[in-house]
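Certain chains of the assembly are absent from this excerpt, and the rest are unmoved.
Labels A and B are assigned to the chains in the order they are written; within every chain, residues are numbered from 1.
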């Protein structure tokens, strides 16, 4: 398959209220490693099994939430084509200069109708601690914390999810893998993929734009989910829900909060997506099992908590 | 991602010496279900999480081995383009008529230089027992046996692996995810993917053409591998090796034989492949851990056993 376009979620930039506590959390609980610290106070981290230089950027701020999330693409040409297509649609874009994040090339920043900033870029420096490739071991050293394999995706809340779908599908080639309908049968929550993963990004319709639900990290399996739950209990990390499973995507999951109130997820499993297969959908009355498959009902916090 | 081309391994057709024993094996051990039986004695089976009508075809014969394996593609146009490109390269092809396997469309059959037949097709009937898509449960009923999720890939032994690579890469868009070198540094074993999976097919260079190493089935995780090992012990299924892990692809695995001597694999895990990332390779001296990561050496049967 001559892949052309979006490869994968590449990074998320989150705002944190207390960097020291944040770094403890992302290292000890999630298992990331610090890559570097910028002059502006941003700290760059990565998971042990990622090739690119960093995947999580923490920015000191007095409000939590998401700044932007980015997708690694193959080919500068793809970005230029996307820019033109977005211009024709009247979608606001801008170019973020190479090096705005260390080691990252120019990013095409898209102002999504949901109120979020999505960045698309083709160049990222290879990490010096990237997975081995010559007679490679499964890891260089035992993963820490929950053993996050990679930053995997974001779930975002905002306005005009239908508009977000159009952009990501028509311009960037994302497919809808699964969705939850609102009471009128319109998409309330959509799960989009640019790969064989069950989702690479997801949106929930919400009256306020630009809200953040969670940033998710892949772990190995259900046993790793159990270990993560133990870690959170021992270290008193506030847990939203889990260990449980999502009906949508089938991911096994824990939702929990970082010390600033940004929701994180560790998850494992989920089906393999192929675009020729029938799409999965959930009627509104089944929103409970759609989101929390074992509990069969939403919890009070299945709403964004930070702006 | 505007996927264009090969989607996934879609089926494998194996020859079996004793259909009754074979059906016991593929149902009780691997966990497949019978879909239908053809007038020519071929039996069609599928795994519980597959959408297409069938994925395993067993053909009664007096010699074991592989007849062919097929790849589901998106678009008849892709097949026509491939046919032309192969013609230009002098690779023999032919069209297998729609319905030669029930529910399957026309297949472009490629005579590979390794001595194998690879089929590429764009149409396959949706299984009436396909995974649910409206308010879907994770399964319709508990998976049997080892809980095979899907037919995943084949490993084939044959001549001119380099030629096979050219065809699959240049014409069909497969990427080399990982390879093992021979003592001169040339590819001895190659692992190719048309997706984000670590491999969709693999070849090992061998003096005899058309040999079959194994057909592999995905299971959920390492716990499922353990359960499969118990099943094989209790039912006295001959095991080649495992539970162990491959260095190549990182898959956790058991190799075992069906009653006709066709090697099967159940495996779980493995990394997610992205074409922009550095490729993994193994030098010949590390063939042991490359293939059997825990044992660190090849076993006497890492050679095809059936023709």
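Simple rule for what comes next: a contact is a pair of C-beta atoms (placed from the backbone, for glycine too) under 8 Å apart; a residue touches a chain by one contact, two chains touch by 3 or more.
Worth saying up front: this structure is predicted, and the values here are computed from it rather than measured.
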| item | value |
| --- | --- |
| Full count of same-sequence chains in the assembly - 2 placed in this view | 4 |
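One rule holds for everything that comes next: only the chains that are shown with their structure count from here on.
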| item | value |
| --- | --- |
| Centre distance in Å when chain A and chain B are each reduced to the mean of their C-alpha atoms | 31 |
| Touch list for chain A against partner chain B, complex | 1-8, 49, 51, 72, 74, 126, 130-136, 138, 150, 173-175, 194-197, 220-223, 245, 247, 250, 269, 271-272, 274-283, 286, 289-290, 293 |
